[in-house]
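First, the structure itself, so that you have it in front of you.
One chain of protein is taken out of this complex; the other chains stay put.
Chains here go by letter, A, B, C and D, matching the order in which they are written, and residues are numbered from 1 within each.
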Amino acid sequence: MIYQALPLWVLMTSLVAALVVFVAGERRHRLRITVNLAAAVFKLLLVAVMLVGVLRGDLFLVRFAVLPGVELILHADALTMLFTTLSAVLWLVTTVYAISYLEQRPNRARFFGFFSLCVAATMGIATAGNLFTFFVFYELLTLATWPLVVHNGWPKAMAVGRLYLRYTLGGGAVLLLGIVALNSLGVPGDFLAGGSLDGVEKTHRAAVFGIFLLLLGGLGVKAAVVPLHVWLPSAMVAPAPVSALLHAVAVVKAGAFGIVRVVYDVYGLEVMTELQLGTLLAAVASVTIIYGSLKAIAQTDLKRRLAYSTVSQVSYIALGVGLGSPLATVGGLVHLVHQGLMKITLFFCAGNYAETHGIHKITELNGIGRRMPWTTAMFTLGAFGMMGAPPLAGFVSKWYLGMGALQAEALWVIPVLLVSTALNAIYFLPMLYRAWFAPPADREAAAGLAEARLGLLVPTLCTGIAALGAGVLAGLPLSPLSWVAFIVAQEYGE
Amino acid sequence: MNLFDALTALLLVLLAWRCLIVPDLFRSIVLFVVFGLLLALTWARLDAPDLALAEAAIGAGVLGVLLLGTWRALGSPRRGETPSSSLPAGLRVLSAAGSAVLAGALAYGLHLLPGTGDGAGTLALETLPLPATGQPVTAVLLDFRSYDTLLETAVLLMAVVGTWLARSPLLDALSSEDATAHTPVMPVLMRLFAPVLLVTGAYLVWAGAYTPGGAFQGGAVLAAAGVLLALGRRLGTAPDAGWLLRLLLVLGVLVFIGAGLLLMPAQNAFMAYPERWAGLIMHLVEYTLAVSIALSLLLLFTGRPGLRGISG
Amino acid sequence: MTLLGSLVIVAGLFFYLAGTVGMLRFPDVYSRLHAVTKADNIGLGLLCLGCALILRSWTLAALLAVIWLLAVTAATVGCHLIARNRLRQDQGVE
Amino acid sequence: MTEMLPVLAVFLPLLAGVILFLSGPGPGGLWALGGIVLSAAPSLLLVRQVAVMGTIEHLMGGWSVPLGIRLMADGLSALMILLTAVVGVLVSIHALGLFDRRDAASRQFWVLWPLLWGALNALFLSADLFNAYVTLELVTLAAIPLVLLAGSARAVSAALRYLILALFGSMLYLAGVALIYGLTGVLDMQLAGERLAGGGWVVNLAAALMVTGLLVKAAIVPFHLWLPDAHGSAPAPVSALLSALVVKAAVYLLLRLWSGPLLEPLSQPSVAWLLAGLGVAAILYGSVQALRQPRLKLVVAYSTVAQLGYMLLLFPMAGLLAWQGVIYHGVAHGVAKAALFLAAGNILYQIGHDRIVDLRGSGTVLAVSFGTFAIAGISIMGLPPSGGFLGKWLLLQATLGAGAWWLALVILAGGLLAAGYVFRVLRAAFQLPDSDAEGMEPPVRHIGPLMRWPALVLALLGIALGFAGEPLLALLGDMPGGAG
Partner (left out) sequence: MMGLDVYAIAAAVLVGLGFHGLITQPHPLKRLLAVNVVGNGVFLALIVLARRLPDGPDPIPHAMVLTGIVIAVSATAFGLALVRRQARDAEERDD
């Protein structure tokens, strides 16, 4: 039984870590750091064990009846493992980054407590077995991230916090309405491989269509789909590790992951194509991709540009899922991992620039390459990856997306991909040019090497190399690409 | 159409209307007391002697004294004109219309009600000989629905504690500059009336079992005697209630609950008294209840926890 | 006996009427007090007498007499106190 | 022995109150603790018995129903008694820290609170219309002096307005009972229900009077004026008891009447939608007012006005789901609201004021109180994984099942507005004090463990309710006699 309840233990590790950190209080730094790191490593081990288990096809299932006819279900299937591994790895790296980033800052116990609570919520979202459980952890994620967004306590942070709440809680309410509506149609909302609508769409055609819009609206807030993305750029006021892990990986991916779950495991592909919901999703995604890239160009602040880049990149996943052909799905799902790795590297670099030289604006990047070579190298790696330059990870996902579009005869997607790649180049290349070739503005900047301190640099290097590896070594058995192929094989049942 | 009934009903309504409309506070209090007395008369007319006694003793008597005492303690600025209502005219008309509709509906409702023969009332009258007491109302109060009576004594206790917490003693406010303090007539009145009141109260309590009367009415008359003594400076207040006073205050409730709980195993129901002692228990309960009620009403008047005798 | 009793009651009512008229007509407090207490007491006495005659039972007659006695004492003491209070107010002793 | 439990559940707390009254200023907390245990034991035993054996009845005085009074402990009353016991014990522990028994005034808390407890149990067990009136009056008259304990002028005028309106409400209710007695000649709820089957004009009038009376006592919107001042100016444990239990008692009686004698008049569509409309007005008005209150305790008080509105949504959607949803929401609100008031009281006690604007920067100093406020806030907002969420989930299922779309939107809007006023307070905990203030002035008074932890336990209970849906709803059982 213990083995079967592994998803629960994965979730509990960070929950317990959070409680210990809260109880430990502000003064005991040594204890807090050890607890955090130990929890992160232990979780990684558990995830590894689960990974092997899922590969072997073992069953991981925990059920808990909350109401007559409504259950909390935690299970682990191939899709869960994709998101769980990504989060577990990045949580460890970001914890190391955050420990050194917040060296002298106040309220660290509060920060790390909510930090591990966020990861627990993300694990919950990943291992959720039905829409009800998904929603429980989806809202818990909102509650856990708000304190991190307003961590600095400045009036501006408070205003952003209010905006963040308005969007996320509003989205949560819409999502709840969708789930309850689905439930009242007699669909319990369990995540089953081919979708669990089992014929309801025949009788209640309009209702099912409407409910999809509700679900999309609720999930779209966190997946930063165009009209609902406003909170993401302004949430950059949060400290760097928060914007790195949460707004590049946990929160945004939770929304995308939700859309994937709904499309594949609740509605199922036949219903999606039959009700034309697939093309609707793809259209919305495309609009977001283009809009996000355009807005990114207009930004002067480094983190805001990266934020808008995230807005557009996440919609690649939605695009892949929307197209519905196996190759497109592979492209979309693998981009979930690739984008996560690349974007976290870029945010780490942004954090390094801000922390060591107080650089926030893009104009201040001149000549930084000479002074912080390693960070800028990683930044360049990440940038090229995002642009989709072969053989990096970005290219792999865009390649599959393109092939998928062809497979699904959605030819209009190809120009969207090309235009977005071009736009990526437009907002990334000038930054790289400034960093490497432009002369540093003031004299003391040319004094020589002033790299970020080790605690910040090492995590950046790790994620950079991982992003590189994901692209170059895509062919290896345990690489994200092959794992996604394994998922798609299950979903499409070849 | 019996003239007396029509006149009484009309007078009742007139008194109530004047009492609520007239701006001067003192005048409305006096009207309210007169309304209470007339109401007692009405109930006597409607074959409810127990209630007539209770209304006269508690409603008009104790409440009248409390109202006048409060008016006296309000202090000069507050006593005179009460501000006319601050509501805009429109709202007053609306509320007048609303209450008229309410009254009309209630009157029509009451008019429609058929006299049901098979209700609990007839059942109570039929089973009357069973409980020890002959008097129907006391039977209902102390046997059939004794649970209500018990809860009601708890209400009285809460009101007393509440008055203590309000910390606004009535008696002290009236003490010094009151005219009654120095007249020779007061001692005469007290020496004559106090014993009469005490005897009548005791009689009422005892008679409760067979004729109209009972713990509440008797208790109220005893309380009236206490109020008289307090006004005549024979009875003063003390900052804190001695344990004896507190015991007497809760005696009624204690005995009631005790009797119910201790005998419960025997009869397998709360407050079901075994045949042989039913009469005895009811009398015991009634007497202790009367003592508690008398003291409670007195303390509601004085407003301070303690009581002490003043000699001479 | 009932005829005699009702006659007595009517006389009593007459005294009540006189008392009420007196209270309304007289100018100041003292005279009004005077009228009310005197007339009403006698009125009450006659009323009790009349009832006793009609009901023709000695016990009730005794009870009514006690009631009358108590009512009279209460009225006199009440009247005394009010008059005294009024007097003290007039002389500004308050 | 099981026959005795309902009686013990009523009379042991009353006895405890009387004994504590007798014991005078004597020994300290021990007597009070004894009183609490004496009161809590029978309630918990009764709940366990009802869970095992189902409905328990007891004929008071041994007389059969139309003549005597019947006590009935079914699922609904057992749940409410359990709520009273749990909230009661924890609030009493908090009060042990606040009201020490030597001071004369606060000693009365230990007299009035057990009496209130007994009165609440009596009301939840009563199955007799007039007895419900007496117990309702008992509850009010035990609650009002408790408001006075604070002793401020505000508390006095709030208590006075509360008393006058509560008395008026009771009189209206009694008028309704009189009409029903006139019609049927019986006072027992079940018998009256059977005899009122014909319905008719007078029954509607009686129902209107009784419901209006109860709405006044439950402070539903048009009659809510007395609640914010009374709950705002009372000491923390008292306002916790008032908001969590006393106000809910009137709504409980409304539900009991709706599922019993007054089913026909109240389930007419026009009446049902009028009540639901009042509920919606309460939710929206209460939440908006809570957003605008300067003081913390008033925010929580207006939140009570809002949350009570949910309980009126039952009437148009008469079904098992709605019944369970309304009651579960009531229980979850009781626990969470008690935690909110205790946390607010702790904050007020420690830093001397509860003006929200000046709470800025006190987050680090009052970490536990704000933590409690946040956890309890989750349940009030109806966010998972709290009890409030389950209540909201059931209510949403009911509204969608009945096709009342706009009602579902109101429920969601209520949740968002609740988030508005909860986060308005929490924001103060995270905000840095504005630069010019010389940092957070040190807390006025340090609070002992007795006052700090019960609030947290109550808040965590609110979250635990998010998982305890199954057993509690099994205890509640199906809707008595309703059209469920």
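Criterion: a contact is a pair of C-beta atoms (placed from the backbone, for glycine too) under 8 Å apart; a residue touches a chain by one contact, two chains touch by 3 or more.
Note that the structure is a prediction, hence the values are computed from the model and not measured.
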item: Shown chains touched by the chain that is not drawn here; value: B, D
item: Of B:L87, B:V188 or B:A238, the residue in touch with the unshown chain; value: B:L87
item: Contact with the hidden chain (one of D:L38, D:V139 or D:L174); value: D:L174
item: Touch residues of chain B, complete complex, unshown partner; value: 1-2, 5-6, 9-10, 12-13, 16-17, 19-21, 25, 28-29, 32, 35-36, 39, 42-43, 46-48, 50-51, 54-55, 58-59, 62-63, 66-67, 69-71, 73-75, 77-78, 82-83, 85-87, 91-92, 95-96, 98-100, 102-107, 110-111, 113, 115-117, 119-122, 124-125, 136-137, 139-141, 144-145, 148-149, 152, 155-156, 158-160, 162-163, 166-168, 170, 173, 216, 293, 296-297, 300-301, 303
item: Residue numbers in chain D that touch the chain omitted from display; value: 130, 134, 137, 141, 144-145, 148, 153, 156-157, 159-161, 163-164, 167-168, 171-172, 174-175, 177-178, 181-182, 187
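The criterion applied here is as follows: only the chains that are shown with their structure count from here on.
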item: Most centrally placed chain, judged by C-alpha centres; value: D
item: Between chain D and chain A, distance of the C-alpha-averaged centres to the nearest whole Å; value: 43
item: Between chain B and chain C, centroid-to-centroid distance (C-alpha), Å; value: 27
item: Chain B and chain D: spacing of chain centres that average the CA atoms, whole Å; value: 31
item: Sequence positions of chain C contacting 2 or more other chains; value: none
item: Contact graph of the chains (line, ring, star, complete, other); value: line
item: Interchain contacts, given as pairs of chains that touch; value: A-D, B-C, B-D
item: Residues on chain B engaged by chain D in the complex (per definition of touch); value: 105-106, 109-110, 112-114, 116-124, 127, 143-148, 151-152, 154-155, 157-159, 161-162, 164-167, 240-241, 243, 246-247, 249-250, 253-254, 257, 260-261, 264, 267-272
item: In the complex, chain D residues that touch chain B; value: 3-4, 7, 11, 14-15, 18, 21-22, 24-25, 58-63, 66-69, 104-105, 108, 111-112, 115, 118-119, 122, 130-131, 134-135, 137-138, 141-142, 144-145, 148-149, 151, 156, 175, 179, 181-187, 201-202, 205-206
item: Contact set on chain A toward chain D in their complex; value: 22, 26, 64-68, 70, 72, 106-107, 135-137, 139-140, 142-143, 146-147, 150-155, 158, 161-162, 165, 169-170, 172-173, 176-177, 180-181, 183-184
